[in-house]
Every structure is written in structure tokens, then in C-alpha cells.
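A protein chain is absent from this complex, but the other protein chains hold their places.
Labels A and B are assigned to the chains in the order they are written; within every chain, residues are numbered from 1.
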Amino acid sequence: MARENIILCENLDFIYPNGVQALHNITLAIEPGEYVAFVGQNGSGKTTLVKHFNGLLKPTHGTVRVFGEDTQEKKVSYLSRKVGYVFQNPDDMLFCNSVEEEIAYGPRMIGLGLEEIGAKVERILRELELDNQREIHPFALSLGDRQRLAVACVLSLDPEMFVFDEPTTGQDYFGGKSIMMLIDQLHAKGKTIVIITHDMPLVAEHARRVVVMNRGQIALDGSPEQVFRQTAQLRQLSLRAPQVTLLAQNLGLKDRTILEAASMIRWLAEDYLPAPGVMQGEQA
Amino acid sequence: MQPVSSFSTSPCGKEKMSPLVEFKDVTFSYPRTEQSAIRNISFEISPGEFVALIGPSGAGKSTLCYSFNGSVPQLFNGNMAGSVTVAGRDTCQEEIPILAQHVGLVVQNARTQLFNVSVLQEVGFGCENLGMPRERIRERVQQALSFVGLSGLEEREPTALSGGQQQRLAIACVLAMDPEVLVLDEPTSELDPIGSEQVMGVIARMNRELGKTIFLVTHDMEFVAKYASRVLVLCEGLLIEDGSSEKVFSNSALLERARIRPPQVCEVAQGLRQKGYSLNRIPINMDMAIEMFMGLRHG
Partner (left out) sequence: MMNYGLKSQHSPLQELDGRSKLISLAVIFSLVLIFSHPLYMAVLLTLVLLVWWIARLPFKLIKDLIQFILMIGIIILVVQIFFYPGTTNLLRISKPVPAIGFSGYITLEGILFGVAMVLRLVVIMVVAPLMVMTTPLPELMLALVKLKVPYRFAFIMTTALSLLPSIQNHAAIIQQAQLCRGITYDAAGKFLTKLRASAALMVPLILGAFRDSQTLDVAMSSRAFGAPVKRTFLLESHFRPVDYLLLAFTLLLLVGGIYLRVLGYGTY
């Protein structure tokens, strides 16, 4: 039994009003439960493509289906109940007077009953650890908490798929780690995740599938292991694999791709280097 | 563009020159806030240095940047203790337009400070404000644009440029005033890989070819390891370390306290140490790592 795709793009072209063609004949499918990262230079079309997934943009030619439905005639507010989109700047999404009100807004808009809204808000406040800030005005929260709140608001519409636009850009290590943990949790609960990012270590350490865009077309599409092995092509696209990946390649590792520090350490200790006791004296 | 003659950098640097930038026990708090943004900051910078400032968000890095050209405290009405001297001038006493000729400050989000109708007007804006003669302004603008790689784009609208181009344009705007020091607040945090490479290339060349002193705030540790000869670590307003990149990235306790993730090769080396390997140094960049690990492998 074939699993229904969440997203199916067929021969998708997108041309901006000013005539610039941003997407060329894209065909792509995303299945439930996937964890996909879209990468590429600015102008490669990655954000343009992903904005088709919830109807923010509509195809010029070709079709985009969300859960089998053609997006052409559907409103963004309707599709947002299936595909949630978290913008890069959480402030752009927030406008209520308290955290509670903010989370309740979506469910109210779609007409849920008061009791159901209440229960949902409680659950989300707890899940996202915002319950002791429920009365606070959104703009009084720290940036990290505002990000969590933006996710909470999108979560309140119960979508099956989440899109995150540059979740770690402009943040320090801790901020980035915090939001990525949240995203991993959502994935563990069965949500489908799409991330648009420049952050290669993020891609290597979290994503299960990488789609590399270039000039409106898909240049590479595969697991991080497969994609980061294509060093020559990546260099041509002006993208760089994470430092450890390149280091392993430079040290001669050919049959697999190292994606993060931990596996690098393991490989060095178990395969590449002699055991620690064997080496005498200090090396320069 | 000629290096500023008043502070020549001799290659050997054997004589102790007076510092170009001097922070003496600087503390500053914004109006109506109890907690100081920066506390007891003291350090010196010599001409020609490439200094990086790292630390978690909210540590006070932008405030520190603003202190270089007097914006803090003059534009913010807060409380400042201690003194900042740049090129012999006190930043509390001297007018900002004068300080701006010695310190070029490029704020975060360059996009927001581009408001002129053409690239030419944008880069010339600073020199116009200083009342320079027209011909000299045109010269400076050409030189600055050429250096950052934007020659030929004089008539373009700044808002029509790519992110990387806009950032380089913002650098050209202050470079045209030919300051000795350039302070850059997270210039690449919003850029894609190409844009970042271009901007970092310009910054490195300003240091190498023009002898400019660089003070760079960034979250990109690989850049820090690659270009900076010295790293300052700011945490909750306090300067908790001031040393070489190697010293900083080898110090696990420090990194944890400042919530900083060092370049991955450092992580790897630390991990090997924990497994019992004795490494006398922590490599901070790719070349060092390759050399070290190959060396270890072949004894």
C-alpha cells in the first residue's frame, strides 16, 4: 500500500511578476515522517519552492499537491492546518497580548469549541515549556522563547508537516541547539519536518534527506551521507560540507561519509589511529 | 589606497608602540536598566591586529562595538565608567564625527543603514558629511568600491544588491573615510556561504593589504580560527578571556561557560584526549588537524 505523499510537486515552474523564473520544472515528493533540509545559495530557489508547500506561492505551471489536494485554489489559512510554516523572525508572527492568547488564536480562528481550545492550549504550553509565562506579553520574552512561541502558535493548528525557515541563522550556538532540539522532538512525535538553511553542520547532524538547489533546479537529492560525498559538485555550487566531513575525506576515508564530531572521534580512535597506549612520547 | 601613515606597521614590531585602542576598566549600563551591559572591560589593541570577539547572544558584544566610536555613551544616555581611547582620543570627550575618521563601525544588519538612491551616493555619504572636496570624495569612493569588489555598480540602488554585496557596500561606506580601525558587528550572520566568503575575504584583505586594525564580532568559529590572531571572549558583560585562538579553543571549561562551540576539529581533538590520546596541542583549523592526525598515525 503506497503511503500518500504529503507534498507532491510535478513539473513545477514559478515565474515572478517581474518575469524572473525562479523554479524550473521541479518534480519532488515528500513522504510523511521525513526530515528534509533544503540548502543552496540565496537565489537558488529553495525558499521559493518551499513557500509552495503551504500555498504562499502558487505554481505558474505544473502542480503542487498537499495531501493529494491541488494548492492552486486553496487559501493559505486552509493549508496552514496541514503544513505549518515558522518564519525566520518569530516577531513577524506574533501579535496578541499574552502567550496564552497567542496560542489560542489559531484554534479560535478555525472555530473550535471553548473547551477544546482550552485543553489544546494547556497541552501546548506544557509541551513547549511556556506554561509559567502564559500571561506574559510576547515581545517581553527572550528571543529563544519567542521562537518557541512561534512554533507553539503553528502547532496549535495541528499540522502534520512543519516548515522552518532558517531556524538557526543569526543565533549563537545555544539558541541554535535549543530550537533544533525542539524540532527533533517534533519529528520524534511523527511530524514531517522541512528546514531551509545555510547551516551545514545542522544539516549533517539532524536532517535525514538533503535537497540542494541551484538556479531554480534540484542539483542533489539524497541522504546527508550521499550528498556530502559529492565534494567537487558542492564546491562548484559554493557549498561546503562540515569541517569533519572534509577532514575525513582529506585523511583518506573513501567508503563512507563522516557527518559529525562524535563519529569522527570514533573512526579516528578505532580505525585510523593506533591505540593510545601504543604511541610513545608526545607527537608534534 | 595607502595605509594611514601615522601608524605604520613594521613587520617585526619589535618596539612597543602605543596602543591604537585602549579600554580601561569600562563599565556601561543603558538607561533604566539595573544590570550593566559591559563591566570592567580592559584591553589594548595594537595597530595591525586582527581581533575577534566571541560570546553568547546578549553578552554585550554590540555595546562593546558601539564603545569604539563614542556611540556608547554619547548616543545612549547611559552610565559609563572607565575610559576608551582610540588613536589618542577619548571617546567620551571627542565628537563622534571626529572619532568616525579613526574608527569605521559597521553595524549588524547592513541592510538597514543603506538609504541612498545609488551606490555612489551611499559610499560618498560619510565623506560628504565630513566636508571633503568633491574630487577627493570621488577618488575615495572609487578606491573603496574597487577594494570591496563593487566597481561598476555606482548607479545601482543599494536595495537591489544581494546580501553579500550590501554588506560589502556597508564596509565600503566606512572604508571611504579611511579609518585606522574597522569594527564589524556580525557581518556574516545573515549571509549565505558565497556572501560570507566574499565579505570575510574583504575583511582579511583590509588587514593584510591595507594594514587596517580589525575588531570582528562573529559566531563563525572557523572564521575566527582562520583569520584572528587574538580572541576576546565576552560573557554576561565580562571579558573572561583574551588570548590566541588556540588558547581559547583548547579551553573546554571556558567554552562551556561561554556557550561556545569551537571549530569541529577542536571538538575532535578534545574527544581523542578523553579517549586517552595525548595531544600536546589542539588543532584549530583543517591544516593543523591533517598534519597532527597524519603525524599520529604514522608515528
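One rule holds for everything that comes next: contacts are C-beta pairs under 8 Å (C-beta built on N, C-alpha and C of every residue); 3 or more make two chains touch, one makes a residue touch a chain.
This is a predicted model, so every value here is computed, not measured.
Would you indicate which residue among A:Y35, A:F67 or A:F87 is in contact with the undisplayed chain?
Spelled out, the listed residue whose C-beta touches the missing chain is A:F87.
Which residue from B:L105, B:L169 or B:V199 sits in contact with the chain not drawn here?
Per the contact definition at the top, the residue touching the missing chain is B:L105.
If the hidden chain were put back, which residues of subunit B would touch it?
Contacting residues on subunit B, toward the hidden partner: 66, 69-71, 74-75, 95-98, 100-101, 103-109, 111-113, 115-118, 120-121, 124-134, 137-138, 157, 159, 173-174, 177.
May I ask you to list the residues on subunit A that touch the chain which is not drawn?
54, 56, 75-77, 80-81, 84-85, 87, 89, 91-95, 105-106, 109-110, 139, 153-154, 157
In this text, only the chains that are shown with their structure count from here on.
With centres defined as the mean C-alpha position, give me the subunit A-subunit B separation in Å.
Computed value for the inter-centroid distance: 31 Å.
Under the definition above, what is the set of subunit B residues touching subunit A in their complex?
Going through subunit B, the ones touching subunit A are 55-57, 162-163, 186, 189-195, 197, 219, 222, 259-261, 263-265, 267-268, 271-272, 275-280, 286, 289-290, 292-297, 299.
Show me the residue ranges of subunit A that touch subunit B in the complex, using the header's touch definition.
Subunit A reaches subunit B through residues 41-43, 143, 169-175, 198, 201, 238-240, 242-244, 246-247, 250-251, 260-262, 264-265, 268-269, 272-274, 276-277, 279, 282-284.
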